[in-house]
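With one protein chain withheld, the remaining protein chains of the complex are depicted in position.
Right, chain A next:
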Amino acid sequence: MIDTYEKVEDIEIRLLLEALYHRYHYDFRNYAMSSIRRRLRQAREQLGFSTISAMQEHVLHDPDMLPRMLRYLTVQVSEMFRDPSYFLAIRQKVVPHLRTYPSLKIWVAGCSAGEELYSLVILFREEGLEERTLFYATDINPDALAQAETGVYDIERVRLFTENHRQAGGKSSLSDYYTTAYNRCALDKSLRRNVVFSDHSLVTDQVFGEMQFVSCRNVMIYFDRPLQDRAIGLFRDSLPHNGFLGLGAKETLRFSTHADSFREFVREEKIYQRTRA
């Protein structure tokens, strides 16, 4: 039975994702099934539904379910200067190229709560590039975007952020950029001067400008292969010849149909450069 017919739970998952799409235009239908299954099971258990179908009924009839579902369906695990060696490579190898441009546009795609965005802004400030740069920070989850725009983090995370920043070759002290109160650390609002926060979906939206550098880390791991190709296609079309694309530590363009449009720029840090192809 199990081999011949699709499992009931998998049918329910497909139907729930259809419901989310038709009701709210959030399209998770081409997300990697293994991790969607896991997170929808979590949602079902923690929200107290007996089946995923029962949860689907609420998704359709109760608009308050959308933000709750998004919390499960979009993974928000990040740190400032996460994988310090990635930021060190940007500083040492990408920045010298970016200096040659009179103005810069940087796109942090899938910015979640903003940790990576602020890491880049601080790095650009340290390198004297912030003034000529416009940062676009995009995500599909409005709650995450609002959090990114606020730039407030739990104080317990600051020690890790500070250590990462140091390992990333930080030229200033991270404490120059935040104030603390009530177990929170609030990033200086001057860091947002050149940032545009925007709702943008790699699944359903289009290219919105020419970028010199796109950073999209640990976002596409949740996509299936065809959807990854769509997203990478957007990056390809956003980047001029010699533009840069940075991915997560264990992501690769090796399996992409767009592999020929990029060359490895810093191989071990998954930083690619756009070719003419």
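Going forward, contacts are C-beta pairs under 8 Å (C-beta built on N, C-alpha and C of every residue); 3 or more make two chains touch, one makes a residue touch a chain; residues count from 1.
Just so we're on the same page, contacts and distances are computed from a predicted model.
Novice: Which of "Lipoyl-binding domain-containing protein", "protein-glutamate methylesterase", "Transport permease protein" or "Sarcosine oxidase subunit alpha" is the UniProt protein name of the chain not shown?
Specialist: The record names the chain that does not appear here as "protein-glutamate methylesterase".
Novice: I'm checking contacts with the chain that's been left out. Which of A:37, A:58, A:71 or A:184 qualifies?
Specialist: A:37
Novice: With the missing chain put back, one of A:119, A:228 or A:261 would touch it. Which one?
Specialist: A:228
Novice: Given the full complex, what residues of chain A touch the hidden partner chain?
Specialist: 2-3, 32-35, 37-39, 75, 77, 218, 220-222, 224-225, 228, 248-252, 254-255
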